[in-house]
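A single protein chain has been removed from this complex, and every other one stays in its place.
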Amino acid sequence: MEASTVLKLNGLAKRFGSILANDDVTIHLQKGEVLALLGENGAGKTTLMNMLFGHYLPDSGNIEIKSVNDDFVPLELGNPSAALTAGIGMVHQHFTLAENITAFENITLGAEPLFSLRRNQRKAEKKINNIMSNSGLEAPLDIPVGRLSVGERQRVEILKALYRDAHILVLDEPTAVLTPQEADALFSNLRRMTKQGLSVIFITHKMREVLSFSDRLVVLRHGKNVGSMETSNASEKKIARLMVGSETQKVFPKRITPGGPILSLNDISVAGRSKRDSLQNISLTLKSHEILGIAGISGNGQNVLADLISGLVLPDKGSILLKGVAIQNINPLNMIKLGFGRIPEDRHRQGIVGGLSVSENMVIERLDDPLIQNFGFLRSSVINDNAQTLSEKYDVRGPGIDQASRLLSGGNIQKLILARVFEQQPKIILANQPTRGLDMGAASDVQRHLIEARDRGGGVILISEDLDEILGLADRIVVMRDANLHDVNSSSREAIGLMMAGESV
Amino acid sequence: MIDILNILLTDSFWAASLRIATPLIFGVLGALICERSGTLNLGIEGIFVVGAMCGWMATWLGAGLWGGILVAFLCGAFFGLIHALLTVPLGLSQHVSGLGITLFATSVSYFTYRTALPDVSSPPRIEPFQPLDIPILSDLPFIGLVLFQQTALTWLALIMVLLVWYVLNRTNLGLAIKAVGDNPNSVDAQGLSVYAIRMWAIVIGSALMALGGAFLTMSAFDAFFFGMVNGRGWVCIALVIFASWRPGKALIGALLFGAFDALQVRLQTEMGALVPGQVFLMAPYVLSIAALVIAARSADYPRALLTPWYKGQR
Partner (left out) sequence: MIRIEPRAKVSNSSTIFIPIIAAIVSLLFAAIPIISAGANPLIAYVEMAKGVFGSVFAVSEMLTRATPLIFTGLAAAIAFRAKLWNIGAEGQLYLGAIAAVSVGSGFFDLPAIFLLPLIIVLGACAGAVGMVAPTYLKVRFGADEVVTTLLLNFIIIIFLQMLLEGPLQDPMGLGWPQSAPILDQGMFPPLIDRMRVHSGLILAVILAVIAHFMIKHSVWGFKLRAVGENSSAAKHAGININRSLFGVALLSGGLAGLAGVSEVAGLKGYLTADLSPGFGYAGIVVAMLAGLSPIGVLIASVFIASVFVGADSMSRAMGISSFLADLVVSVSLLCVLVGGFIAKFKIVRAGTGKKIL
């Protein structure tokens, strides 16, 4: 085996402040294999790969890579340019593409010396076309990347790495933005390339992909390599045990029969600049005692739908009915007063004001409330008591309620938002990607609160790109695609996946 | 109306337009390079003052006209470097740093001028750049006066437009500048240095701005006065947005502005009795605001403008 090893990560460690992101991680990569790197959010997968690619400098450990004459040479650390030269390519979860320039320009950027009088376009084009036909990855080259679809952008990212003659390719959560069918196509293309000698590391937390597409897997937990195995010997149970330390059981409580409709969207259209920010003739009914799951790949209009229900976007056509009565003033404040609880997708950007204290963030949605203010002046003792009580009740931990809320961890920020929202006993709850980026403990807290709200008689709209979450929690499922909602008749994973991809069932 | 038409048909009007546009061309190009790489440079107003003062003073001290231009270029680059250090590796507020550079550069220039020339009633003068006199071309009707009797600095400005356009659109360097202003991670992931590209862009951009200032004291006039830049830098910031960050449109914007300014001077002499002269003086600034509003929502703005980037934090 040793003979075909192409890359060695030896004892890598990295600390961010008080958090040990990676602790003595050693991984060897074989030529032509697909290695899956698994772990929960925050287990240190991305940090590890960022060290490999030179974005981060390890605190200790080293990286060795096989050179042309078959001996191992150390890789210069903390230098992306050295990693590129050594043949390592990385496809980041957040694409590193400049949107104003074309795919062709993005691919060739930095591949030629900066200070030459002109670009050698012809030769580069030929090389890219070659790579495209060998790998099966096709993307339009001559329009600005800003106008490409997410799948196309990802292919451009991979082409970028291959253009620099990468023989080791690292993919960070490559399927997060793809439909199951697109993901399958990606993996079959990758398989084609590994046959030609490419080695692939892909980061994921989706078991299905690991089991179907990888040759070998490595599990990280709390920054440590806690086990590796051949995929042929692995099972979901085995992997889950490694990932969380003990076997997880997802138990979702049994369903209650939904009551009468409380919220209806009637033939609503919103004209955005593209399909990503539009809605086309959407109708939807939410009943009490119901969790309505909206499945779909992000960027199909979910965020406009969320903004609409949050009161941030006005419909160009159609109406929103609350218990049969059309809502007249659609704005965030009015929606809050009407009993909408909103858990935004981007908690840092939309959920909290990081510079304000935890206690201030807990009352930010009810500044009109006479309990909070007297003639326009804040009642700070009430505000602080409120924060104290809610922090205990919802287990919000941090440096203190009078400290800036940006100092909280992601999970605690989400709990702060839950406290703020659920304490008002909302009748309708909009939860947009509520567990994204949370560890399992915090995620199950969020899910528990959603179920409790449903059991109390509320209606919950759950937007999530995690199909497992939707299948586990929702009483009814619709699929969002191309700015439209589609009813689902079957609850099979495959059927929903096909609908997400746009095939008729 | 007939009056305006008559003015528009004279060659002297178009010659004046190009002359007035020259410092703006330098300034807009400089600001454009900075912003394309992702950094707003509000130091422009002060860098104009520095260019005007240093270029003039170097010439007055005997460096020669082109020596003066070189000194202005280097001084602009120096103040650009300060702005670059503060905003790129340190990632400080581009607004505040830029205003700080403007205050700093202006006060350094004024202090130096006052210290070198403590009490002079009338400022000393230099022999400025003379209009080119190209044998046949300068005698051509109309375009002879408009194009071929300008000073060498105007021609330098026009060449700079071509050069900046070529670099941005035809070279790898330009590609890197555009990419770093759009998404610095794209540049970092390809192994190029975000810091180096951004800092060089600011330094070179600032040096170009200083040439705009130098034109004022070394071509348009022959001496340095306090307050002579008079908001030209800010006008350039507005024009960059009007130009959607494109060199060609920047030239058009500067020329339109120059033409308008030249027109108002001429209208002032014809209609001065009817309207107070200040109305005409205000017009260029009002026009700049209008240009800003018209083009404010341009789609292809540099997406990383005003956003600092730190190495190793993504």
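Quick notes
By written order: A and B. Residues from 1 in each chain.
Methods note: a residue touches a chain if its C-beta (ideal position, glycine included) is under 8 Å from a C-beta of that chain, and two chains touch if they have at least 3 such contacts.
In this text the structure is predicted, and so the values were computed from the model without any measurement.
For the chain missing from the display, the contacting residue among B:A15, B:V50 or B:L86 is B:L86, taking the whole complex into account. Residue in contact with the omitted chain (choice from B:L61, B:L74, B:L103 or B:V120): B:L103. Only one residue from A:G355, A:G437 or A:G472 touches the chain missing from this view: A:G355.
Where subunit B meets the chain that is not shown, the touching residues are 42, 82, 86, 89-93, 95-97, 99-101, 103-104, 106-108, 110-111, 114-115, 118, 230-231, 234-235, 237-238, 241, 276, 278-279, 281-282, 285-286, 288-289, 292-293, 296-297, 310-312.
One chain of the complex is left out; on subunit A, the residues touching it are 17-18, 57, 59, 78, 310-312, 331-333, 335-336, 342, 344, 349-356, 360, 364-365, 367, 373, 376-378, 380.
Everything that follows uses one rule, which is that only the chains that are shown with their structure count from here on.
Within the complex formed with subunit A, the subunit B residues making contact are 170-173, 175-176, 178-180, 182-183, 185-192, 300, 302-303, 312, 314.
Within the complex formed with subunit B, the subunit A residues making contact are 50, 53, 55-57, 78-85, 90, 92, 94, 96-101, 105-106, 108-119, 160, 164.
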